[in-house]
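Below is the structure I would like to discuss, written out as structure tokens.
Left out: one protein chain. Kept in place: all the others.
Order of writing sets the labels: A and B. Residues in every chain begin at 1.
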Amino acid sequence: MTPADLVEIELIKRLKYRYMRCLDQKLWDEMVSCLAEDAVASYSAGKYEFAGRDAILAFFRAGMGSTDFLSSHRVHHPEIDLLGPDTARGTWALEDVVIDASRDFALRGAAFYEDDYVKRDGAWRILRTSYRRTFEEVWQRSGPGPQQLTASWWGTGGASQLPIPEHVAKLARSRPGS
Amino acid sequence: MTPADLVEIELIKRLKYRYMRCLDQKLWDEMVSCLAEDAVASYSAGKYEFAGRDAILAFFRAGMGSTDFLSSHRVHHPEIDLLGPDTARGTWALEDVVIDASRDFALRGAAFYEDDYVKRDGAWRILRTSYRRTFEEVWQRSGPGPQQLTASWWGTGGASQLPIPEHVAKLARSRPGS
Partner (left out) sequence: MTPADLVEIELIKRLKYRYMRCLDQKLWDEMVSCLAEDAVASYSAGKYEFAGRDAILAFFRAGMGSTDFLSSHRVHHPEIDLLGPDTARGTWALEDVVIDASRDFALRGAAFYEDDYVKRDGAWRILRTSYRRTFEEVWQRSGPGPQQLTASWWGTGGASQLPIPEHVAKLARSRPGS
């Protein structure tokens, strides 16, 4: 690893940070610049799969577009490897919180990302992004427990067992059985 | 971005980390070195505004000085831009937790910081710091729900709707109407 490598790694980190900021601030137009046109996404251990930047953005707008849907996605622990001058791979740890008071809904979870990055026209972009959950739990904000465990790395292979909302399901290419 | 830029960026990150550590460890004397003398702060989308390092520190001591007030402020996703040899700007994502068992009080929130930094006498310092909340919620530790949503990026412009404690209010220069 050289100082010049560090510059590339910092640029990849910033790409990821911009992606996360656009997600939680619902900046879908700025989000476009984070993703390669042929990007693929596989969230929640393949429960939600999308091929192409347009499909990923349609998922964001449908699944997280409402301003009642308040989220905090935070990534940590970047382990970024440069594979060549314009390709890289990285793992990250995720913690996320979702609050949707309009549905009396709260969620918190933890996961690990595995991403591929590509440099095109001088800018790094996400080519593939995927995460598998360590755990996920949901609860009704108005009620006492029990909190419901809806994913675990070992128990569900890291995939959420929450039902997919219908307006999202029609966008997702779910794996059979998930 | 050059390797030399990365050194400056790392120094600015460390400044922010020291600021956060001093906050949660209540190290007010060490905190002095993090802030420019003419620093300004605008927390919770302007609900809490302070002009000058002394005013900011008075707020910390009054609002967070009690050892019953246990907090965890964590910043993530630094996007730091060097504007010149001794000025810089940055955004960060924040997650914070407050527990005050003596008041049966808990809070958690998420926000985005926008900061300005200045290098003086060879050391970076915070010249302006501000954050706007994505959400904030509070609850009584002894009771079941409902948790109360007290801020949202879209619903309240990112400002907390919690009443300002009287001993803090006399220090803050609140915006009209907040």
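We adopt the following convention: contacts are C-beta pairs under 8 Å (C-beta built on N, C-alpha and C of every residue); 3 or more make two chains touch, one makes a residue touch a chain.
Predicted model only: the values in this text are computed from it and were never measured.
Engineer: Can you tell me which of A:Val32, A:Ala55, A:Ala110 or A:Leu162 touches the chain that was removed from the display?
Structural biologist: A:Ala110
Engineer: Among B:Pro85, B:Gly122, B:Gly143 or B:Pro163, exactly one should touch the missing chain; which is it?
Structural biologist: Answering carefully, the residue with contact to the hidden chain is B:Gly143.
Engineer: For the chain that got dropped from the picture, name the residues of chain A it touches.
Structural biologist: 1-3, 5-6, 9, 76-79, 91, 93, 95, 108, 110, 112, 134-135, 137, 144-147, 149, 152-155
Engineer: Determine and list the chain B residues touching the chain excluded from the picture.
Structural biologist: The missing chain touches chain B at positions 3-4, 6-7, 10-11, 14, 16-18, 20-21, 24-25, 67, 70-72, 74-76, 95, 97, 99, 101, 106, 140-144.
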